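Note that this complex is displayed minus one protein chain, with the remaining chains in position.
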Amino acid sequence: MRVGQFQDHPTLGFVDWTLRGVGQVVFQNNPLAGLVILLGLLVNSWIYAAICILGVVASTLTAIWLKADKGLIRDGLFGFNGALVALALVAFTSEDFQTGAIPSVAMTVYLVCAAAFTTMAFATIAALLGPHKVAPLTMPFVLVGWLFLFAVLKFNAIEAGPMAKPVSPDQFAYSAPYDFGTWYQGIGTSIGQIFFQDNWITGYIILVGIAINSRISAAMCLLGAVIGTFIAALFGGPEGAIRDGLFGYNAALTAIALGGFFLVFNWSSLLYAVFGAVVSAWLWASIAIFLKPIGMPVLTSTFVLVTWIMLIGQYAFKALVPVPPAEATTPEDNRRRYLAGLQTDSGAE
Amino acid sequence: MRVGQFQDHPTLGFVDWTLRGVGQVVFQNNPLAGLVILLGLLVNSWIYAAICILGVVASTLTAIWLKADKGLIRDGLFGFNGALVALALVAFTSEDFQTGAIPSVAMTVYLVCAAAFTTMAFATIAALLGPHKVAPLTMPFVLVGWLFLFAVLKFNAIEAGPMAKPVSPDQFAYSAPYDFGTWYQGIGTSIGQIFFQDNWITGYIILVGIAINSRISAAMCLLGAVIGTFIAALFGGPEGAIRDGLFGYNAALTAIALGGFFLVFNWSSLLYAVFGAVVSAWLWASIAIFLKPIGMPVLTSTFVLVTWIMLIGQYAFKALVPVPPAEATTPEDNRRRYLAGLQTDSGAE
Partner (left out) sequence: MRVGQFQDHPTLGFVDWTLRGVGQVVFQNNPLAGLVILLGLLVNSWIYAAICILGVVASTLTAIWLKADKGLIRDGLFGFNGALVALALVAFTSEDFQTGAIPSVAMTVYLVCAAAFTTMAFATIAALLGPHKVAPLTMPFVLVGWLFLFAVLKFNAIEAGPMAKPVSPDQFAYSAPYDFGTWYQGIGTSIGQIFFQDNWITGYIILVGIAINSRISAAMCLLGAVIGTFIAALFGGPEGAIRDGLFGYNAALTAIALGGFFLVFNWSSLLYAVFGAVVSAWLWASIAIFLKPIGMPVLTSTFVLVTWIMLIGQYAFKALVPVPPAEATTPEDNRRRYLAGLQTDSGAE
């Protein structure tokens, strides 16, 4: 199937953009990848799958209303932060984090507005980072997610459950020993947690979705999750947090971003991505403790912070080959174009 | 009376700039508007009126000493953050929030330095936002206000009262029912709270001051205060906080900024401003809870955050017509100039 064949279709186009929006959470501009990821969510809970679609649609429609750039809309770039913020609002206000609860009317209005607000936040962060050729990543989601999560707990009309999910390593027992389940579940759930899915099977299905579009991205995602899980264990993190994938989801995203997507894939960028994943695993704990007095979850703030710190200054480091966000497609394509450019240059000499 | 007739006067000029500084808190570059607002403060407490003048004078003199741009000084742009920081320091260290207390000598030195520091913060934030054609708004005040408020509580020489004013929705009872007073007092006090005036009559006098210079701005200010108050009630916010205008003052400022001042006034920008006011009302609660562990008031941080998020990325949205800060005068003028520009363009065809 040729990717993009529905992108221009008058009626199916919007479906295509929505599925790409789901895929863009893990940097995959591919509707089929988005569809498989959505199936992964469905395996865990139909509520989350529906909320994910609602979020993408709300933020994408806002972009259309405001007459944003069509290319960005069609690539799903106005959708993925909306998806995440909608998922987060449901996940952290449901009594059962794993399956989620159907939101009330007031809550639905509220989360649609939050998703719409990510569209404005995306444009603003993109404008601020424009001169540095670095993408907003999931920062619109993190920012809007924090802001809207706080407020929700203070309005009577929104019946928010207790925050059922522990948000900090402190809230897990340190005594439990690591076993085989810690590893295969921790690694899978790390990938699932990117979409707030506390389900390791969903995590491995998401990995398949990524692999449809890019083998390198899938490999980096798995490597990041493995690094996050093992680094946490090596340094003695609590078993429950490791098994729940909390040390791994930021590391997985950092590894995808630095491992071929925003930097041409080679030995230097691989090492750079591994270092980034290690730091992301450590700093998840750090930001969790920082946010604990206000009871706020980390979301993907660690990934954004580490990746920005490692990318904004990249032009100072000649050992790295940057890929500007507007040109980033897949690690495979980025590398092919770079090598082709080198050949042209040497051929011209 | 022609606006600006005293702006160039050798001795009365400074008075004119000071009054404009007061007006600029609510985007009104008009000495008469400033004078009426000052009278509104005087109705509530002569102490606050005096402190407001002291703050404007301190920050404006600092700008003159540092040889800042004369045009900005004469338009009161170096004054309004000084006014707010001086008011905040007195309001939050007085035993009676409503009338304020005469500051001690140590406190006076301290608040004059804080006001002077806003001049530097204004220049810095203006420089940072320059490429995005977005104004510093009241961020210099928020930043310097937070920094100086914290420290004041730790010095013996400054006798700070207890923070008499609740700073978070948590601190109000949820059980009180809404009545007629909730509405007309809540809306008026929302406008008063922009200047830390816990007095609904002062609020409506400020509204008159705004209307002298711009009817659209006055209408947007009222609309913002109404939206803030009703959204809070609709979502079940605590009655005391609504009556005290706490949900409304950020919404009112956001509505003025987006409703014709920094965006040409039309149906799109009106809807955009309404959305911004709704979000500001929700997020006041959010930032209040975020700041609660350290006991810090929200000030106008919600207004600044929401307005920046909705303006910095504006050039990505073709549905909006931006007005760069240097050209923003009043919504009426901005619209007139834009329509005249359109006519010229079509006339040239």
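Details
All chains are identified by letter, namely A and B, in their written order; residue positions are counted from 1 within each chain.
Please note the rule applied: contacts are C-beta pairs under 8 Å (C-beta built on N, C-alpha and C of every residue); 3 or more make two chains touch, one makes a residue touch a chain.
Everything quoted here is computed from the prediction, not taken from an experiment.
Touching the missing chain, out of A:Gly130, A:Gly181 or A:Pro293, is residue A:Pro293. Between the chain not shown and the residues A:Lys67, A:His132 or A:Arg337, the one that touches is A:His132. Note that of A:Trp65, A:Trp183, A:Tyr204 or A:Trp282, the residue touching the chain absent from this view is A:Trp282.
Remark: the omitted chain is touched by one listed residue; of B:Pro293, B:Pro324 or B:Gly341 this is B:Pro293.
Only one residue in the set B:Leu19, B:Ala49 or B:Ala68 touches the chain that does not appear here, and it is B:Ala68. Against the chain not shown here, chain A presents residues 131-132, 169-170, 174, 234-237, 275, 278-279, 282-287, 289-290, 292-293, 305, 308-320.
Where chain B meets the chain that is not shown, the touching residues are 65-69, 106, 110, 113, 116-117, 120-128, 131, 143, 146-151, 153-158, 293-294, 296.
Here is the rule we use: only the chains that are shown with their structure count from here on.
When chain A is fitted to chain B on its Cα atoms, the angle of the rotation, on a 0 to 180 scale and to the nearest 5, is 120 degrees.
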